[in-house]
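Heads up, one of the protein chains got dropped from this complex, but the rest are sitting where they should.
On to chain A.
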């Protein structure tokens, strides 16, 4: 069956349908990762987006429950060059097309993804529609131009009610902006006792739980919509060790007076080299962000830039000058992607432990 991707600029790409048989609208973005399609598709940060894989062949090793990054992915569609005919892996439980069908996510294969990616690189991110017909393409394109596709998205992906992820050691409150399971896995690996709160949690609610630290998760959409959350952070950082990841990093920056901006086509993939300024050490990082912190907006009295992307200089890490609080734009939890910066979770643990010992001293 033929299926079409119609972009807001009026261009139409046709290919073969796979996955669910539905029409959807989303922001079209691309990732350059060569593995990890399942983790990417289940990453909530892709909510309301249509994801283009530059790797020409996906689905090769199927899908397994163990590699979900969220149980209810909010991605709007998958565009690729080809889906493997006969996936094979010892852990495989289902195939990618069947998995997408179950989740009501449509896919298109057979598209010249390289041409599409070049368009996104040159024009910047575009809105698009996955459609079963291209007859009204012009009409659809003009509708897309008017549409706000990712507005209020966090309210849909964030948990509605708090829930615990039990552990034995440190008590960590996790603010869910659209959390990836791998963050919880990293905390569980370190035996943290976590309570996950909705993004609407107030400072009072957080502090009432008497946690040892607070982690701000990743999430989709425009960080500047997170006004209340940034007010919460503003208060909480004065009292508790705090670690922000991706959206959490942006909210942390906003809380401390910085501004964010929408990037032309974002960073999505996991070959982005990031330099830690203090040591000069470079690690490869897993990234998925369409917004970034504006360097000019940073108040150097309270924030220190700790990490930058080697190639384009994007701010990738911040640290508070007075409080034990830091954040990174990339995913130290990787998944998919390299584990080079995994030790940031240990830094967070150390920060918590140090504060605890100071309190008890």
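A few points about this structure:
Note that in this section a residue touches a chain if its C-beta (ideal position, glycine included) is under 8 Å from a C-beta of that chain, and two chains touch if they have at least 3 such contacts; residues count from 1.
Definition applied: contacts and distances are computed from a predicted model.
With the options "Carbamoyl phosphate synthase large chain", "Phosphocarrier protein HPr", "ABC transporter permease subunit" or "YceI family protein" in hand, the undepicted chain maps to the protein name "Carbamoyl phosphate synthase large chain" (source: UniProt). Only one residue from A:75, A:117 or A:247 touches the chain missing from this view: A:117.
In the complete complex, the hidden chain is touched by one of A:102, A:155, A:238 or A:281, namely A:281.
Seen across the whole complex, the unshown chain contacts chain A at 30, 32-36, 38-39, 54-57, 60-61, 64, 67, 81-82, 84-91, 112-115, 117-118, 121, 269, 271, 273, 275, 280-282, 284, 310-311, 334-340.
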